[in-house]
Each structure stands twice: as structure tokens, then as C-alpha cells.
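Excluded from the complex is one protein chain; the other protein chains are retained at their positions.
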Amino acid sequence: MSQRETTTTVANQELLLVFDETVTRAGVDGWIRHLESAGTPTQLYRLGTSLILPVSDVDAIHTAGSDLPAPTRQVLRSSDAWLGRRELRPTGTQVCMGPTTIGDGSVAVIAGPCAVETPEQVMATAAVVAEHGAVGLRGGVFKPRTSPHSFQGLQWNGLELLVEARARTGLPIVTEVVEPEHVKRLAEVVDGIQIGARNMQNFALLTAVAQSGLPVVLKRSFGCTVEETLAAGEYLLLEGNDQVVLCERGIRTFEPSARFTLDLTAVALWKQRTHLPVMVDPSHSGGQPKLVEPLSLAAIAAGADALLIDVHVQPEQALCDGNQALRPHQFAGLMGRLARAAAGLGRHMSGGT
Amino acid sequence: MSQRETTTTVANQELLLVFDETVTRAGVDGWIRHLESAGTPTQLYRLGTSLILPVSDVDAIHTAGSDLPAPTRQVLRSSDAWLGRRELRPTGTQVCMGPTTIGDGSVAVIAGPCAVETPEQVMATAAVVAEHGAVGLRGGVFKPRTSPHSFQGLQWNGLELLVEARARTGLPIVTEVVEPEHVKRLAEVVDGIQIGARNMQNFALLTAVAQSGLPVVLKRSFGCTVEETLAAGEYLLLEGNDQVVLCERGIRTFEPSARFTLDLTAVALWKQRTHLPVMVDPSHSGGQPKLVEPLSLAAIAAGADALLIDVHVQPEQALCDGNQALRPHQFAGLMGRLARAAAGLGRHMSGGT
Amino acid sequence: MSQRETTTTVANQELLLVFDETVTRAGVDGWIRHLESAGTPTQLYRLGTSLILPVSDVDAIHTAGSDLPAPTRQVLRSSDAWLGRRELRPTGTQVCMGPTTIGDGSVAVIAGPCAVETPEQVMATAAVVAEHGAVGLRGGVFKPRTSPHSFQGLQWNGLELLVEARARTGLPIVTEVVEPEHVKRLAEVVDGIQIGARNMQNFALLTAVAQSGLPVVLKRSFGCTVEETLAAGEYLLLEGNDQVVLCERGIRTFEPSARFTLDLTAVALWKQRTHLPVMVDPSHSGGQPKLVEPLSLAAIAAGADALLIDVHVQPEQALCDGNQALRPHQFAGLMGRLARAAAGLGRHMSGGT
Partner (left out) sequence: MSQRETTTTVANQELLLVFDETVTRAGVDGWIRHLESAGTPTQLYRLGTSLILPVSDVDAIHTAGSDLPAPTRQVLRSSDAWLGRRELRPTGTQVCMGPTTIGDGSVAVIAGPCAVETPEQVMATAAVVAEHGAVGLRGGVFKPRTSPHSFQGLQWNGLELLVEARARTGLPIVTEVVEPEHVKRLAEVVDGIQIGARNMQNFALLTAVAQSGLPVVLKRSFGCTVEETLAAGEYLLLEGNDQVVLCERGIRTFEPSARFTLDLTAVALWKQRTHLPVMVDPSHSGGQPKLVEPLSLAAIAAGADALLIDVHVQPEQALCDGNQALRPHQFAGLMGRLARAAAGLGRHMSGGT
């Protein structure tokens, strides 16, 4: 069910009453009736197992009867993207993709080829990343390419290869979606859906993906701000799906030495402003294998919960972005150094022993 | 029919044979058979009434029999977005929206409210812009908004208002599309479709819009380059639809004094690099009424074929971007100054006497 | 005399009393004594022939005796860079370089080689630009170069060539200064001094140049904002030198198709916000001869008072930025089209008949 219809009203609300699952639904319904009778009708929102009531007239809170249950928290609505604000869930959101949890304090590495190309490539790469500690497999089957003349991905045929790789390695699989009408069929088989940077403000796609109920990796557009990314995440949260990971993958700047400029300030700001976990893609950002390790280490030091790493068993034969993929031995080395750095930061690798 | 399937082959072609309508289809088919027998099979592309054959093996051209018709032009393929290159159509493309032509050397002004809000607002604004020389009416009914809590447009109800305004003023109507599945229904009634900046790389949407056959206003993403915009246009051209206008509406930079930084260098570069006409939206770029006139004058001086101007009869009551709309008297003043400047540039206003 | 010492006080002032030359100095001194006795001592500033008194306590104005002369204007201090605000001089500032006036409504073209290289090059280029209507000659003798291994200019030897070119053509000469200790010697011979983009916030240089009393062309740094440029201009105005031209020459953005992105929104904003005249350098901005004409036309349409154009009689032999210079016939063509466009904008070419 979409929560969108009444949003115009909500935009004027000023205080948010948050009820955790310890409060009964009957108690919350009592609040709704009280607010209606006080002349400030409201709309109920859901964030995981919490229920949220925006209240525009603060006086109505003070006149509530003592029979109404106390809200777990009262929070000032500080911006348009209020469902994602950290105040609503101070302990943070945990996103579960199959057996993998992102946002529990560990460092989760999702890895794989930028594009699914051949059975051999996918199976070999999946085996390598699983062996060295990745907890998720990412491979693109629908590729949004700048030019229509470029390789557009194996499409549905590629999806079968990902499913086979999951069966062999046990890793949950994540892939990008590019059209609303693909969502349903993808959602039947994958463990997580990625929305690419170019589609971050494709709101029809966001809504369709959120309604699938699957975990979502939402990549920041290279031309959009920290707050606009939170607002895009709000399109997902508003559908009642709180399984959302924000992913920084570099922004456009005047600097030509790397493909994009990785914005780790954004990572730090998101960790402070939102309860959603944060991922970083150092491969697309730097666009060079030599940049993946320093940017990965910097990303977890800045607070990132997860990393998304391009790995390819034969980068020189890749049909898409091969020049930025790590080779297997480079990935193995990275994982070792990440583990030691994580320890220095008081963290551990997801899936580690 | 999509021309997409064989593009991988085409990307390696080096020379383009262009056949204007003076060459018979039989002659072109002769070339296709010749190239196949010479071992370099190719694919036929269409650009308006021209047919284009990419040829990878230049020797095969020299061995062609004298019975084959000479190509109208031979052009080196200089980039991925080759269907849009000016060399293919040196005189430029003219795009026709109802009675209005964009790209014939005149200055065409499309105007109207950013969003369709009420019958009174649309009818009054349409009357004003028609009176002062606009040759198209633009009004948004589906509004892609950064926040899901913002006004999202009147949607299909708004479309009826635009149709009514067209009936009263005779102006062709243009509106933005945000979902592939809306394209068909919109295409039945409007004269032109706008693809917004946030959707410039929503390739599924581009393809659906192109296949409608309607004229398209393709807005440059505020985070994308001059060449990426040409590549997005290529997604449209590749479907056989050459009725494409590129629209510059400002890019993201570090400068905070205006909403966006209008990139008129892009306008000059597009006029040199592509045969497609170029539009400029000074309203969304500057975000302030006081900037609309200088930026409009500068845009046509830089070579823009058309302008897209926000006009509102009561900007202070607008539900969307009212703080950038011109009032009627400001629009009237602008049109007068544009006409005098156009004359100084050796041009005239579209629809002018 | 520097007006700098008491600026901390001034920063808190809220109202500016402007006295034009019709008010006697004795009258202004009366105001100073009145404000002191009212407990709000102030500091006198000069802007050309006007005198300005910042007043922090508005009540003190109302208690002024009727014997005090009325200020010509009262202006709210709206920003830190208040000496440059248009409200202080609504009719705009005219800057005089030798026989040339910038800011009188005309379009003034300053042209010449990016760098002075040889006697032949300078004399031939000067003759060409004079013949076709330029009203100033610009040539660099001290060249600030990104790399120390690049050609650094002919330095003092080059200056003599500029002087000789002035003698032959009658054009006033402008050149860039890069060190405070060069200012005095340069100021003895040139008609205007340019501060380059890389030195826009070299405040020691700004102060030294302002104190020379010469007209200054202050180029906007490619990494600085519209307001920061006004603040840099304030360093010049504060020394009592109002002969300042702001010059837009492109900013750094993510767009790689041109050397810089020309920001004509800045030109429009400056024309509204400051009384200083505005120049545009399309040569350094675009970095390509083919961009000079459209950007020049756009610049004057956006309101620029002057243009700075690279011209070289043999661009292929230039030691610096030759790939952006116009050839003589290109410059001639540009000047003709500028004249016609200026007429369409209700303006005329400086020096024209």
C-alpha cells in the first residue's frame, strides 16, 4: 500500500510521535481518534515495526488523555525527508539480504563483476569473492549505458547465471534494475535490487522497487546532493520498505584524474543524519584498480557499513568497465587489509569468524 | 522497429554512407548486397528521409560497381553518438510541433506555467503567452519532485486542461513524461513530449518516447556532459525518430548565487556538433525572474533555436517553482526585446510577421 | 591612504549615508561630528567623488540637526562587499583607460595576443586589432604558468614592445601583474593593469595595484563565486580606487568539452548587484577559436560592457594559448557581427562612429 496520497497534509506537520512495537496498535488507534477529535487529523506511517504519527498541532498532544500510551519518542520534523532521519531510529536500520546483514556494525563486502558476461566468468568470479570473504555477489545483467551502441548486458539470460552462482557459493545476489516493468520478475529470484546512479531520481522506478519489498541498494546520482539522495530514499521508505542502503559512488567535479570524486564527507553526514546503512563503491568512483584499496580503507574509516567492489577474473576481456576491476589476488589482499583496519576501528568483517 | 540489435557491429564501423531521398531504395539495397558479398555486412539506419550505411571496410567502397548510386555524402564516424552528428545533415534538422517549427533559423518561444494547477491559471496563462508571441504552450502535469512529500502534479486531470488551452489559443502543447507506461496515452493528445533533466539517462523512457513518433524535448541532466547529452539523443534517433530538440537548462557547479549555472558553451558546441535544434530554459537555470531576460538574450546570441519560459499569472500562488516565473508584463517586455535582438543577429521570431 | 584599519567597526554598520559631490565636505564633517557626539563614531569612505558614512545606530540619523545636509542617498548595507553595491551608485561606474571608456553603455573590445612574444607579432597584431575597431591592446609580459617549465613571458622586455605598439596605434595598453613589487614600474607606463584569475585572492597584490591608482581589470578566479569576486573587488575599492572592471573568464565544472565553463549568469548578476562594469574573456573560457564568436555575442547580450579577445597573426607559432587565438580575418568578422548585435540590443560599439 502506498502511503503517498496524504503527503501534502503531512508536509506541514511539525512533530512526529514514534511508537515502537511495545505499544499496541489499539493504543496508536486511540491517538489517531484523539487527534481527529482535536481537529488535527493525521496519517499513520510505518517504519519497520514502528508506527509514526505526524502532529501539526502540538497542543493536541498535551490534551491527550492519560489512557493513551506514551509515544516511544517524540521527534521534531527537521526536513522533507523525515522518514529517513536518524532521530526516528537512533540505533540504525539493519538491512538483510539473504544471510547477510548490512548495518550491524560489521564491514560487509559485496563483490562481483560489473556486468555478467559468460558462465565461466560469473562462476569463477563468484567462487573467488566467496573464498576471500565477500558476503554478497553483485553482477549487472541490465546495463544502463551512456551510448546505445555499447553492450547493454545479457539481460534475462544473465539472471540465470547469477542464480546458478548463488547456488554454488551460497552468496546472496544483487543486480540492477532499469525499468519498472522488470521489477516483479527480478524480485522473484534476487536477494537485493540495485538502483543505479542514473536512475536515482527515476521516481516511478523507485516506487516499483520499494513495493517489491526487497532490500534496495540506492546509488547516489553523480550530480545530486546528500540531501537529494535522502529525499530519493524517502520515496522508498514511504512505501513501507525500510530495507534501504544508500550507496556513495563518486560525484562529478572538475577533477579529471579519476573517473569521479568519491565524497566521503557524504558518508559521514549520512551516518549522522539517517538511520539507513551506507555503502561505498570505490570501483566506479576511482575507475582504477590502484585506487580501490585506499578508497575502501578510507570508506570504512569514514563510517561506511559496506563496500561494493568490482572483481573480474580476466579484466582485460571485460565488456564493461574492465579497467577498474580487481584481479583475484588484488581482492584477496584488499580483504586482508580491510580486516586489520576494521579491527583498528573497533569493527569486524561481516561473515568473519 | 528498434534499430538497436546490431549496434555492437556498428560501433566498429568507420565510414558512413548517407543517401538522401534522391537515391532510390533499390540503389541502397544494391549497396547492402555489395557490402555483404564483399564480406562486410552492414545495417541500414534511417535519419528522417535519409538512409545511412556504416561501412567498416573502406576498400569495399572502392570495389563497388558503377551501377551503384553514389552516396549523397560520405562521413567519418567521429564518435559513439554518430546519428546526431552535424556532418550527417549539415543544414540541420527542423522539428515540427503542430504548426510550430524549431530549427528553421527563427527564434521560437515556448512558454507556460511550470505546473498545471487550476483551470483559471492555465487558461489565463495560455492566453497571455499566445497574445505576446509564444508559439507553444508548456505545462507540467506529471511533476518529478525531489521529495515525495511535494506536490506531484494534477496528472491526467491536468492534461485535459492543456488540451482545452490548446483549443482556445491554437498553441501546440508540450508536457513532461515520467513513466514509460504513460507515453502512449500522452502521445494521443499532446504535440510534443518533454523528457526532464532527471530522466535524461532513463533509457527505457527514452526508447518508449522515441517510438511514439512525437517530437521530443530532451533536457540535459544537470550532472551530465555535452557529449552524454548527445548520446542520450542517440537513443531517440536510433528508434528512427529525428524530431528531437536538445535543451540546456543549467548544470550543477559550486556557484550558489543561482539555482544552476547556465552553460551556453554547450549551446555553441551543440550547434557545431549536431544537426538537432537547441532550446534553452533560462527559468529553471537561473531560478529568478530577474535572470530570465539576460539569459534569454544570451541564449539566442549563442545560437539557441528556442526558449522555454516559465510564465504564471500569479507566481506568488504557484504550487511549484513560482519564484522563477515571469509575470505577464515581464513576458511581454521580454518578447519585445528578444525580437529586436533577433533582428540584430539576422534572425526573426517564430510566428512573427 | 588605506581605508583598512577601522574596518572591524564598519562591518557592524547597518546603514550607509552617501554624499555626492553636491554636498560640501564641511557638511559631511558635520555629520561625522554629530555621529561621534551621539556615541556612534564612524569612518569616512570614498567612492570616486562620493563620500560614504556607515551608521550603525539608525536613531542617530533622526536626531541630526536640520543644519546638516541631507545625504544624497541612504542605502542598507546588504553584504560584506558594500562599497561595490549598485545601490551606492545606481548609474554605474565608468572606467577610463586612456581614451577608452568602459561602462558607458557601449561595447568595448580589448584585444591582442595572450603573450607578447616578438616585435613583429606585437606590432602586426596591434595593427590588426586597431584597424578592426578594438579600443584597447592587451598583451601579457609576465605570464603566470601552471608549470615552472613553461614559457614565463618576455617580462620587462615585452613591456617596451607594448609601449611601442601603443605609440603606433594609439590604443591604450593593458597587461597582467603578478608581483606586488612590479606594480610601481608597470604603473608608470601602462594604461590599465590586469589581475589574473590565479591571483584574484592574492590580497597583497590587490592592495598594491589599487594604490597605483590605475584602472584595474580583475579576473574572477575559476574556483571562486560571484560574491567572492565582489569581495575581491572590495579590496580595490577600499583603497579609494573605483576604476575597477570585473572580468568573467569561465569557471571550473565537470564539463570537459571546453577549457572552462563561461558563467554568463554571473555577468547578469554582477550587472544587477554592483556598479562596476563587467568584461568577459571568451578566449580563455572556451579555449577554442570556434567558440569565441558565439560566446562574445552571448556575453554582450547578457549585459557585458567589454570583451577581452585573444588575437594572434600566426596562432600556430604562439608560445602560449595559441590554440584559442583568433586570426585577423576571424577577428574582423567577429567585430562586424558584434556591431550588428549591439544595435539589436540598443547599444553601439565603443569607438564606433
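We just call them A, B and C in the order they show up, numbering each chain from 1.
Throughout what follows, a residue touches a chain if its C-beta (ideal position, glycine included) is under 8 Å from a C-beta of that chain, and two chains touch if they have at least 3 such contacts.
Keep in mind the model is a prediction, meaning the values are calculated, not measured.
Peer 1: For the chain left out of this view, which of A:S37, A:T63, A:T265 or A:Q317 touches it?
Peer 2: A:T265
Peer 1: Check the options A:R33, A:R168, A:K290 or A:H329 and report the residue that touches the missing chain.
Peer 2: Of the listed residues, the one touching the omitted chain is A:K290.
Peer 1: Looking at C:S106, C:N202 or C:T274, which residue reaches the missing chain?
Peer 2: The single option touching the absent chain is C:N202.
Peer 1: Using the document's contact rule, name the residues of subunit A that touch the chain not shown here.
Peer 2: The list for subunit A reads 223, 225-227, 251-258, 261-269, 271-272, 285-286, 290-291, 294-295, 297-303, 340-346.
Peer 1: Just checking the interface: what residues of subunit B touch the absent partner chain?
Peer 2: 252-254, 256
Peer 1: May I ask you to list the residues on subunit C that touch the chain which is not drawn?
Peer 2: Against the left-out chain, subunit C lists 4, 7-8, 10-11, 80-81, 144-152, 178-181, 198-199, 201-205, 221-224, 228, 231-232, 234-235, 238, 252.
Note that in this section only the chains that are shown with their structure count from here on.
Peer 1: When you take the mean of every protein CA atom shown, which chain's own CA mean is nearest to it?
Peer 2: Closest chain centre to the overall C-alpha centroid: B.
Peer 1: Over half of the interface residue numbers used by both subunit A and subunit B, so same, or under half, so different?
Peer 2: Comparing the two copies, subunit A and subunit B contact each other through largely the same residue numbers, since over half are shared.
Peer 1: If you average the CA atoms of subunit B and of subunit C, how far apart do the two points sit, in angstrom?
Peer 2: Centre-to-centre distance between subunit B and subunit C: 38 Å.
Peer 1: What is the distance, in whole Å, between the centres of subunit A and subunit C, each centre taken as the mean of its C-alpha atoms?
Peer 2: Centre-to-centre distance between subunit A and subunit C: 50 Å.
Peer 1: Can you work out the whole-Å distance between the CA centroids of subunit A and subunit B?
Peer 2: The computed centroid separation for subunit A versus subunit B comes out at 34 Å.
Peer 1: For subunit B, what residues touch not just one other chain but two or more?
Peer 2: Residues 223, 252.
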